Structures are given as C-alpha cells and as structure tokens.
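Beneath this line is the structure, given in structure tokens, with notes to follow.
Removed from the display is one protein chain of the complex; every other protein chain stays in position.
Letters A, B, C, D, E, F, G, H and I mark the chains in the order given here, with residues in each chain numbered from 1 onward.
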Amino acid sequence: MTQSLINTKIQPFNATAYHNGDFVELSEKDVLGKWAVVMFYPADFTFVCPTELGDLADYYDRLKEMGVEVYSVSTDTHFTHKAWHDTSDTISKIKFPMIGDPTGRISRNFGVMIEEDGLALRGTFVINPEGEIKVAEIHDLGIGRSAAELFRKVQAAQYVASHDGEVCPAKWQPGEETLSPSLDLVGKI
Amino acid sequence: MTQSLINTKIQPFNATAYHNGDFVELSEKDVLGKWAVVMFYPADFTFVCPTELGDLADYYDRLKEMGVEVYSVSTDTHFTHKAWHDTSDTISKIKFPMIGDPTGRISRNFGVMIEEDGLALRGTFVINPEGEIKVAEIHDLGIGRSAAELFRKVQAAQYVASHDGEVCPAKWQPGEETLSPSLDLVGKI
Amino acid sequence: MTQSLINTKIQPFNATAYHNGDFVELSEKDVLGKWAVVMFYPADFTFVCPTELGDLADYYDRLKEMGVEVYSVSTDTHFTHKAWHDTSDTISKIKFPMIGDPTGRISRNFGVMIEEDGLALRGTFVINPEGEIKVAEIHDLGIGRSAAELFRKVQAAQYVASHDGEVCPAKWQPGEETLSPSLDLVGKI
Amino acid sequence: MTQSLINTKIQPFNATAYHNGDFVELSEKDVLGKWAVVMFYPADFTFVCPTELGDLADYYDRLKEMGVEVYSVSTDTHFTHKAWHDTSDTISKIKFPMIGDPTGRISRNFGVMIEEDGLALRGTFVINPEGEIKVAEIHDLGIGRSAAELFRKVQAAQYVASHDGEVCPAKWQPGEETLSPSLDLVGKI
Amino acid sequence: MTQSLINTKIQPFNATAYHNGDFVELSEKDVLGKWAVVMFYPADFTFVCPTELGDLADYYDRLKEMGVEVYSVSTDTHFTHKAWHDTSDTISKIKFPMIGDPTGRISRNFGVMIEEDGLALRGTFVINPEGEIKVAEIHDLGIGRSAAELFRKVQAAQYVASHDGEVCPAKWQPGEETLSPSLDLVGKI
Amino acid sequence: MTQSLINTKIQPFNATAYHNGDFVELSEKDVLGKWAVVMFYPADFTFVCPTELGDLADYYDRLKEMGVEVYSVSTDTHFTHKAWHDTSDTISKIKFPMIGDPTGRISRNFGVMIEEDGLALRGTFVINPEGEIKVAEIHDLGIGRSAAELFRKVQAAQYVASHDGEVCPAKWQPGEETLSPSLDLVGKI
Amino acid sequence: MTQSLINTKIQPFNATAYHNGDFVELSEKDVLGKWAVVMFYPADFTFVCPTELGDLADYYDRLKEMGVEVYSVSTDTHFTHKAWHDTSDTISKIKFPMIGDPTGRISRNFGVMIEEDGLALRGTFVINPEGEIKVAEIHDLGIGRSAAELFRKVQAAQYVASHDGEVCPAKWQPGEETLSPSLDLVGKI
Amino acid sequence: MTQSLINTKIQPFNATAYHNGDFVELSEKDVLGKWAVVMFYPADFTFVCPTELGDLADYYDRLKEMGVEVYSVSTDTHFTHKAWHDTSDTISKIKFPMIGDPTGRISRNFGVMIEEDGLALRGTFVINPEGEIKVAEIHDLGIGRSAAELFRKVQAAQYVASHDGEVCPAKWQPGEETLSPSLDLVGKI
Amino acid sequence: MTQSLINTKIQPFNATAYHNGDFVELSEKDVLGKWAVVMFYPADFTFVCPTELGDLADYYDRLKEMGVEVYSVSTDTHFTHKAWHDTSDTISKIKFPMIGDPTGRISRNFGVMIEEDGLALRGTFVINPEGEIKVAEIHDLGIGRSAAELFRKVQAAQYVASHDGEVCPAKWQPGEETLSPSLDLVGKI
Partner (left out) sequence: MTQSLINTKIQPFNATAYHNGDFVELSEKDVLGKWAVVMFYPADFTFVCPTELGDLADYYDRLKEMGVEVYSVSTDTHFTHKAWHDTSDTISKIKFPMIGDPTGRISRNFGVMIEEDGLALRGTFVINPEGEIKVAEIHDLGIGRSAAELFRKVQAAQYVASHDGEVCPAKWQPGEETLSPSLDLVGKI
C-alpha cells in the first residue's frame, strides 16, 4: 500500500547544489526552520523543465518575501547544473539552489523516482518550518505545472498555519473569507 | 519507501454511491474507458468539503462535455451521502456520483487514508481511459483545492495524450503553443 | 478458533462522541468504574437501527438510576451522529453518548465489524465496573434486539455480582428467588 | 482479534447424545437442513443449568412445530447425561438430544469453552438451515437465560429469512409490523 | 519417540475431588511426601470401572496403613463423581478422593488421554514420596486390572526404597528373600 | 507430552536373537500374525533379570499353547546372550528368542531406554496379532515383575478380543463372568 | 568476499547513448560478437575525465581497425552527454558511443559504482567477443589512466585468444616473442 | 553484486614469506604505514609468472627509494618459493618478500582466487600507508602485466596523495602538469 | 565434511570399567596427565577381538614403564566384560581397564561407532598428556591390528613431544636418527 507523504517529516539527505555561482553543501537541516518549496524535474538540457523552472523563477522574489525558500532537484550532478545555467537563457534567471541528486536519494525520499529511468517525476512539495509536507502535487512527464497555483497553495498553507481554528475553503485567495469550524456549522454549509 | 502512484493503474474496488436520487453499485470497471477525476474529502457534514464539492460541481458540465466523469469519495456511507444531499443547499447541486467508502478500501488504494482518524485527506487524481493515474494532488486537511486549476490539468493531460510527441509547458492553457522534444532542442530552451 | 469475549477486559480506544449537543472525547477509561452497556448498530440514517436506539432510549433513565451508562456505537463520524440527531424525531430522544467509530477500532475490539462492509453487526455487551464483559448478544443485520430483555440481563448480572454465592436461574426477574449452589443441591434440581 | 461467529458456518463434529432412552450418534450433517438452536451449559448435576434446560423444554413442542430442532451440550459424557435424566425430575422432561462433548470440540467450535475449567459458558446459538449462525448470546456462568426471548429471536430470524426485503424492528413479535428498507426511508425513522 | 514416565516427576495440576461427602481442592503438592497410587479410568456410570474401583476400595485400609494414599481420576466433573457415589452401591464404598479432570490436564500429564474420545485409558501409577513414578501399568479399555497385584508392587517398591542395596526378584512377596547385587553374583544367577 | 503406547502399532526393527542354539534374524514382521509378549530387562549377567526370565520361562509352554510367542530383549549383543545361556543354569531353561538390541532401537521403540545408562527398563508389553499394544507394564530397575499376573492379562486380552461386546472386570480369571455393556447397565454397577 | 569479474560474462543492460549526433539505444547484445573496451568515468563537465576520454579518442581509429568497439559510460544522461559534446573541444573529438547510465545499472554491473556519490570509479574493462571480461583496471578518482597501456593489453588479449597454447609474457608488445607453456619449461624460466 | 575494492581497507592475514634467504612471518600490520604493491600470480615453476616477477624485480630499487614495499603472492608454500628461488636465474634476482598463501586467504581477501583451480589471477594492487587500495589491475591468466605502467600509477597515486586539491590527468608522468579542479574549469576542458 | 580428530582434545565421558577384579568409575579426567592408548573393538565373546586384546596385553608392562595407560572399550556392559574375563583364557591375561560403553558415547566421541550395528570399529588412538589425539588408526571389522607397530608409534610420538625441533622420519625406531627441520634442508632430502 502506498501511503501519501502528507504530514510526514522530510527524510535526511546530503547534497551539493549550484547556487549563485557557487557549489554549496545542503542537508535536510537547511530546509527546516522556514517554509520551503521543493520542485523536482526529470533532467537538465530537456524541454518542459526549463519552462517550469523559468515560471517558478518569476515568483521567486515574492516567495522569498513570504519567508519561503525554493529548491529545484534533478538526478543530474551539480557540475551539469552549472553547465546548464551557463549556457541556457531561461535557466540563467534562476536564483534559488539547484540541487544535484545523482544517487537519487532525495528523489526516492519524496517518492518521485522513476526507477527504470533514473529520473524524477514532476513533483512539487510545500513544506512547513517543522519539515512536514503539507501539499503534494505530482504530474506525469509531459504535463507542466503552474507556479501561480503553487503560489496560491503556499499562501493558503501559511494562512492556516498561522490562524489557529480557521480553514481555507476551495480556491481561497488572500483577503477572502476563511471558515472557523464549529458544531453549529455541521450540516449548514 | 513511498512511491508515488503516477502511471500506476487504479486498484479494484466495489462501492455503493448516491447518484441523482438512487443508490448505484460502482467498481473500477466503471472508471475505465473514459477520463476520470476522483476527488477525496474527509467527511460529510463538515466545513471545507462542501466548498470544494460545490466548486467542482460548477465545472461538472464542462468536464462531462470533454468526456470526463467525476467521482467524490469519503469514508461515510451512501446513506449519509443521501442525507447530506437532502439537507445541504451546496451539496444538493451535485450531479456526479458520491461514493461511500466505509471500509476505506478506495481511500487506501489511493494512499489518502489517515489511519488514526478513519478519514481521507484532500486528494484529487486525474485518470486516463486506461485507468492510469496521470496527475495527483494532495492537501493537508485545512487547505482547499481549486477546481479551475484541476480543469487546466485535465485539459493538458488530454492534449498530451492525444498529440503524440508534444508536451505541455508550464501553465499551459488550451490554444497556447506546446513543445515537440527533439535532439536539436537539447540545451536550447 | 474464535474464543468468546466473556470475562475478558475491554480493549483501549479513543473516540469522539456526540452527547447532549456537544462533541466529547471518550476512552476505555471512561467506561471503567461503573456498569456499562455498549450497543453497536450498522449505520446512521438506516431502518432497524433507530427503532432499537429508541427502544433503548426509553430504558435510559432506569439504567442510569441503577448506575449503568449506555454507549451507542457505529462506524459513522460524530458529525453524522449530530446531523442524524438534528433531523430524526426518534434519535433526538437519545440522551446517552453516540460514539463515532470511523476507524472501526472499537467495533473490531468487540468482534462485531463486518470487514467487507465497514459496518458493525447488532451487538450488545454488558460490562461490569472492572471492565469485564459479562453478557454478549449479537444478531445478524435484519433481526432487532429487545431492550426489555437487555434490562433483565443487566439486573441479573448486577444481582450476581453483589450477592456472593448466589446465582440467577433461567428467566429470573428482580424479586424472584435465586439459587445458592451447595453440595447438597447436586442432582436435586 | 476475536471475530464474532455471526454468518459463519458451523464446523464439523461427531458426538454421542442421549435422546429419548437411546444413545445416538450425531454430526454437523444432522444439524443442516432445518433451523436449530444449540444451547451450551457448564455441567450436569449443577444448579442454574437445570432451570435453563427445563425452561427450554417447555418451549420444545412449539419450536418443533416451527421446524426447529434443539440440542443441549455440555462437556459431560452421554453416560452422565443418561444418569442425570434418570435421577432428576426437571431433566427427565427433556425430549431433545443431550449431546456429550467430553473432548470439548463442539464447545471450542462455538467459542464457549472455558479452557481453565474444561466447562462451557452459557451460550445459545440460532442456526439457519444452511448452517449459518444468525443469533448468538453468551452469559457468564451465574446469569440465567430466558427461553421466551430466545423464542422471539427464532421467530424474527425465520420471518426475515422468509420475507425478502423486510427487517424486524426492535422487540418485534409475530403479527407486528416489519420494515421494508428503501431509499425514501433514509433519515425518516 | 515416546519415552516412558518411569523415574520422571509428576507434573503440576489443580483439581477438585469428591472425598467423603465434600468437594476438596487438590494439587501435585498434596501428592508429594507420601507414597501414592493414581488410578485412571474412562468414565463414571460405565461398566468395568466400578469393578476396578470396588476392587481397589477393598485394599484401601491396608494401603493407608502402609502410608499410601489412593486417587482415582476420570475426565468427569466432581459433580458427576458425587452423583455416582450417591447412586451406586459399589462406588459408595470408596473412601479415597475421586478427582474430576474435565480439562484432561492430569490425564495428559500421565499420557493416558484418548484424544479422540476425551476419556482416560485404564492406567495405574505408583509414586514415591519424592513424586517419582516407579511403576506404571496401562490397559486398553476392556481389560480389567488386579488390585492384588498392584498391592504386591507397592510392597516391593517400598521395600526396595527402604533397603538400600537390595532388589526384589520376580513375583516377590513380603517375607521372601531379596537379592543384594555384588560383583561376585555376576553370572551366578 | 508423553502419550502411552496403548493401541499404537509396533515400529519396524531388525535384530539378531539367540534361539535354541542358533543365531536368527528377526523383524517386526515376525511378531505380526499372532499374540506376542515382549519383555525387556536391563542387562545380561545381572541379578533380578534372571529371576524374571526364569519365572517367564516356566509359563512359556502354556503361552505357546495359547498361540502366544515370547521375546526377551536387552541391549546386549546376541553373542553375550549365547555366552549367558551357556553359563547360567536359570537362563539355560529359556526356549524363547533372546533378542540382542545393541543399537537400542527396539528399546526406544517401546519407550523403555534409559538414555544415560544405555540399558532398558523392566517393561512388558502384550501385543495382538495386528501388532497393536494392548497392555503395558513398566517397573523401575529394582522391582521384579510377576509372570502369573502377566499370564492373567494375556488371557483377558485374548478373551476380550474374541468375544465381541464383552469386557473383563477387575481381577478376572478365565471361567469367571464378564460384562456386556448396555444402556440399561448405566449407573447400575 | 568480493570476487573479481575476470572471466565472468557481462550482465544485461539497456541504455541510451549519444553517438555521432544521434541518440541510440544499446544493450548487452550490441557488445557481444566483437572485442570491446568499456570505460567508466565519474561525471561530465569535470576535470580528469576529459583528458582520459581525449586520450582514448586518439586511439579509437586503431582500435576500430583491430575490430574493437569502445564505449564510455557515466551516470549522466544522454542529454548531458550531447550538451558536453556540443560545448567542449576535447569531447567533440569523440566518435564512439557515450552511454548515459542515470540508473547506475551498468556501473553496478561492473562493480564501479560509488554508492554514496552516485558516480562511477575510473574503471576500464576489456571484453572478448563472447562477452567475457579478460582485463580489468580500476583507479581511485584522482589518478588518470593511460590509453597506450590499454592498447597494449588489448593487443595481448587478442593475441592470446587467437594463438592457442601461447601466452604473453610481461610488457609484451606485438612482434615480440610469446611463450608456449610445456612440461619441459617447468623451472626453466 | 561485485563491488570493486578501491578505497576499502586491506583485510587481516598471517603468512610466511621467503625473503632474502630467510623464512619470515608477515601480517597486514607489516603492510600498513608505507605505500605497498601486492602482486599476485598463479603458481611457482610456471611460465608468464617469472617474466612478470623479473620485470618487477628490475623496478624494485626505484620503488624502495620512493618508500614502496613490494610483495609477491601465490598459493604455493614458502618452501616452494625457496626452492624456486634456489633453482631459477630469473627468480633469484628477487629481493622482495615472496609470500606463501597455501590457505588462499590473502588471494580471497583481494578477490583474485580462482576457486576451481586453487590458484590466483594476475592481480596487482597499489595500497596507501593507511592500507586503502587506490589502484587495482587484474588480468586473465595468459596476459602479462607491465611493471613500467605500474610504476607510473604508483607515482601518480603518491603525487595525488601528497598534493591536496590536484589530480593527475590521463597518462601523466612526474614532471608533467596536473589539474586543480575548480568551478571555473567546469565545461572548459 | 568429516574432519580427522588429530590434535583435537578428547571429549568428556563417564563410564564403568572392569579392572583387576573390580568395577571402577572412569572419566576423561583419568585419561589426562599421562600418555594413553584407547583401543576400541566390536564386541565381547567374538573372534578377532580377543587376539588383538591378547596381543596388546603382551605389551602392557613395557607401555606402563613408558608412562602409558591402556584402555580397551566396547559397547558391552562392564558386567559382560567381567563374565568374559572370568571365562576366557586370553582375556584373563588383561590387566588394563576394560571400559563398558553401552550408551556408545565414548565410541561416538572417537568417531568409531557403527550406528546400524551399535558396535565400535577397530580403532586405536594415541593421546598425549594434554588429552590431544596424536595418532589415529581405524580398521574395518575383519582386519586385525598390530600391537608392535602401535608400540613403535607411541615411542615416536613421545620422542617428538620431548625433543623440541626434531621429527621422526618414516619407520623410525628408538636409537635411530631423527631430523631437525631447517631452511638449509629444503629440497635436500
């Protein structure tokens, strides 16, 4: 039986990332203590991936302001990430860490490894400061994600986490009303 | 290790649903042969759930036109589904089958059962006519989903499935350009 | 081999019940220390169940006077119990806790879970203050129970527990003679 | 986990019974094909047992008319059953087979063996012609059963079995109304 | 491989016996500290058994004088033993404890349980004050034992135990010569 | 648990015996087809053994007339049996086969091997023509057996085997009355 | 125990390689039937690797003339191989297939996977047309290999394979004498 | 899966070697603390082996100057090593220890034992002072090794070990340039 | 795999022996502290055995002078040993302990038990004062041993044990030259 990862804690890892012209060491400890988005994609130098990474890069400043770090992950090495960043216009916009996962450990931790290919599915995860996964979204290879919807989900997750006893209804946007569950509401919505 | 369900086939099940004033028997065989959306929620007579179900109900006619059936699932019985449909304005709009899953078998098949509560997480799955899961999205309990984004994903999944050799880039909408992967594009996007 | 539960102790559980307009948390600790009747039924919003629950509700005051608490249990949630209590005349009479058992743990503890349906059989159990089951009665789904006979059994069980060395003969009612087993009676009844 | 025996089939057995002045061989095959009541008690030449057996003996003719056979069972031998029948006024009324179960096999089949005593609990089972147990009732040693209530249960079980789609509400007696479950009744009782 | 019980210690047991108009509790501790004869038979109210028990009853006073206690055992209850003692002329002569073994534990301890019948074989055991079995004799059901020969064996066992270095030859009777094994006797008898 | 050998079939064996001046090969096949007495003793050239063997030798002609063969067995070799027969007056009387059991296989088959000594206990077994053990008698080393009582048991075993429906009461001797069990005798002896 | 791979057959694999401007599918079947050199290195876009690959590229024409195919392998994807070939002067010289091994299967088949890094050691293997490994050479990461010495080993392996009964002494070069083992040479070299 | 020995530590062993006219005891402790070459060959008194041993003997003085000890190993005894040294001109040049490995333990430690022959493959290993294997080279039996290339590898291994942050490119010789990996070099070689 | 006993220590045992007109208890502790010969043979009162025992008896005084004890062992009892000693001229010469091994424990300790016969092979063992077996010799049943050759072996074993660094060549007799192994002798004998 395959149990979803929602509300489980992220597993330990060690990795090297390419980040702003440097090679940096990262572990699960770096992810804890703030909100985080982890975004997997199959491979450098391919096709849908750069459009998704570029889409996410455009939201990066706003996410940073909300206290959210972003990490992109593929099973390529950090050497290849640097080479791609050096040679692709879209990728060169990226300012968040690009993690190399050649052992596949992180991709397996999040259940997105395609074992027969050695590549990751298109999976995005929103993680709270305690390291618990609150939102998961996984697409088959050909179907691109939307950074705008991801942005909305992060906003909702943060709102719920900081407003005890309130929940966000469908398609909630910041500024809209939330719900406060109570016995009187049972059967009234 | 928890492996994602993307590209696995749906598991067998038997269930009774409340559908348009009747109790009907459903199995995995009814799901095969057309596109399907399966939408889990925690419990009848609660709070976020009716807003999500109502949001989805508003898209139902358009999804039907695209050949997509929708199924909502909770661990309540079909008796309770009927009672809720009879007494809630929002729920009374629903025209798709509301599946009762008191054994939790379907919720466990899709990995969304919260074992300590006996309730399902907010999980949505897009399934192709072969019964393969192409898109998965799971939220922790308090964070509502967006039917509009789900609608976009279904459109992209159908487009990719019917246009061999094309893939949908990030935030693709019908009418926009897709990509045709080729050796010449390597490193060019 | 299936061994009956008579004289075994009740197993631990945690549950939420609907009780007099509130949602309350209950565990096996709440059951200990007084006599208790635990009454399982298949599902809210069904047919035989409300007649049995109503029949039992009519005896509730007398049982309370005898120091006996009553708990009804189904695999529905406490939300559904409240909705049923709000909308059914018969059920609205109930003043004892209606336990929600969506995980089925309590139903399995008492051996009355129908695994293929996710529903409980019609089982009634009389439990002494030490938490030991003294009387068990289980019917297949269509056959209703009698609260009057249950009431007689509780009286007999209490009488035997408080009158050391006496036993209650067949169809005993309070006020009738009991038996004191002794060597002289061997072969004389 | 101890699963109740309701709706399971009776297990094979071989036994010798004292019946109307003869020793007769019985097996599970003799039980099949008609309704049956199997009534366990701890031991011959004791105290509550003869009152229960006498109580049941008084209903025997009516049960026979309804096509129901009765079997009493204890872990004594058939020799002892005969000796008790010869010497006790109450027991001499009995016209149904008194089964000797010195190996305890039948008592274990029905889950009523007290292993540390080698004696059976007070258990009564109503069995349909297919050999399926429809009603079970088990008391700790000191608490006598009621043959009248057993008679009512047998009547309800037979009624439900022969009237497809009807169920017997609480404390139902022959002649009273039954219920026919239907979608329209949901939430109306 | 079935190893004989000679020189093994008796196993623990707890039992209720009928003894001189009372029900008494016995355990292996009551057997230790004196010589004992344990005599198994199949069932009360049968045929060969009373002749053997009566035969042994006639030797009881002499055995008591020699410091030997006698215990008869069957898988009947102590209730049945009392009923038999009350109604049979032969059995009413018995003054030694008649142990009820409805669980069969003692019969199994001595290897004489016939599992398919739940009854004991005709086995007699002579036990020394240390609880060690010195003589065993087991007959199939139809073949009666001789209390006279048992009496001779008890005498020989006591003689050997109290006369260090002497052994009793074949068919020895008290007063006859015994043998003192020595190297000089090797090959001389 | 040590189960007695009564009513089990003798196990296969191969052995060499000293018999009337010859060494002869014997197996379990030689024992089948007639009544047999198998008599174990600890060792040649010892003390109690020759008295028991001599006692049995005196009954040999009468047993042969009744169709009973006798076999003595010890863990000595057949060479040693011959040497003992050549040099001892008592042993030279023996006309039945003296089996050598240096591997201890036969002694273990009958459960009389004392493993720490490599010697057999004093065990006697009466075997019917089907090879089933009907009577067993085992003494600790110092306590001699009685051939007269063995002779009585063989007579009783043969009588019961050839008179269907009759059983031999205690201390029965040929010519005395036997019992025919019947329902009318229950509780009358 | 770690047994060397010498004289074992290569294991099955499937892989995509970048070869002369195309992506091609390869398996172990493509390797069989001719001599082959398989050369592992840690990662594209690194440091020692391009010097080794360039060194080998210079020998490729001569090896092809000798009927030897060359395969380079790293755990990068074929997309990355193409990107490297497109952007590096040294690598652009390569005319042999560059296999992508992102699952690490081939690297594990040859025992050169560094599991904690997800990268391959510097291992070179000479394989005969039957698929048997005849020469193995593995260096820790910082120590470069010599294509000239590899070329000498391939020549020696081919010579020995085609000249039955001759062996190549130390530092043998084509044209030099070989040895023909014979009994007369024992102790003479 | 067969994992290469690179970067593992050598295993413990005890052996007797022939060394400069003496028999000496050696263990893995003697190997630690300096660089070492361990060179396996199949058998004394054979053909390729003496040419390889002679080739290596010619480099021995230079290796000693670089702080490298050499050990040759075969599964022959040290007695045979001495006899070969006494009678062969080539072997008599050897000044390094010739280890006897008749139990095959050392050959198995290094994975070069041919189990069906009881002989070692032609394996050479370069070991650093910490006992870690840095270079491994194994040939099938008929293909001789080159001491010159081994000498180059030892030089490269020592250079890399003593120059932190530098690596030796392909076919490096002392005096040639090495590489210092840095982020700026990525994609530039 | 059957490993020889040479250089293993003798196993613990307890036994009774016939020795100079007495029965004596012996254990492995009696064997330690001096040189010993243990000589097994199949059975008393047989054919080859007495010639071997007599042959050994003739060397007994000389062996005693050399500090060597002798033990003969068969699976017969000590009773039988005495009877044989009493009646056989050859055996009556024996002055060493004749051990009875009816359990076969000692024979199994030395690996000479023929399990299908319960008899020992003709095995002789020379044991040093530390209890280590230095010489073993085992014949099939029909082939007699030579006490003279055994005597020579004992002399050689004692000489080697007391002359450190010397070994006894083939067919060595006391007074003849021994060998002192040295490196110079390698290949010279």
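One rule holds in what follows: contacts are C-beta pairs under 8 Å (C-beta built on N, C-alpha and C of every residue); 3 or more make two chains touch, one makes a residue touch a chain.
Every value quoted in this text rests on a predicted model; they were computed, and no experiment measured them.
Asks: Looking beyond the chains shown, say which of I:Asn14, I:Ser27 or I:Thr51 touches the absent one.
Replies: Residue touching the chain left out of view: I:Thr51.
Asks: Residues on subunit F that touch the omitted chain in the whole complex?
Replies: Residues 21-23, 79, 82-83, 86 of subunit F touch the chain that is not shown.
Asks: Considering the whole complex rather than only what is displayed, give the residues of subunit I touching the chain that is not shown.
Replies: 1-7, 45-48, 50-52, 54-56, 84, 87-88, 90, 108, 111-113, 121, 123, 134-149, 152-153, 156-157, 160, 166-172, 179, 181, 185-189
Asks: Could you please point out the subunit G residues that touch the chain left off the display?
Replies: Touching the missing chain: residues 183, 186-187.
Quick note on the criterion: only the chains that are shown with their structure count from here on.
Asks: For copies subunit D and subunit E, work out whether under half or over half of the interface numbers are shared, and give different or same accordingly.
Replies: same
Asks: Comparing residue numbers, which of C-D, D-E or A-H shares more than half of the contact pairs of A-B?
Replies: C-D
Asks: Can you give the whole-Å distance between the Cα centres of subunit C and subunit H?
Replies: 82
Asks: Between subunit B and subunit I, what is the separation of their C-alpha centroids in Å?
Replies: So the centre of subunit B lies 87 Å away from the centre of subunit I.
Asks: Could you check subunit H for residues that touch two or more other chains and list them?
Replies: 87, 186-187
Asks: Where do chains touch, given as pairs?
Replies: Here the touching chain pairs work out to A-B, A-C, A-G, A-H, B-C, B-D, B-G, C-D, C-E, D-E, D-F, E-F, E-I, F-I, G-H, H-I.
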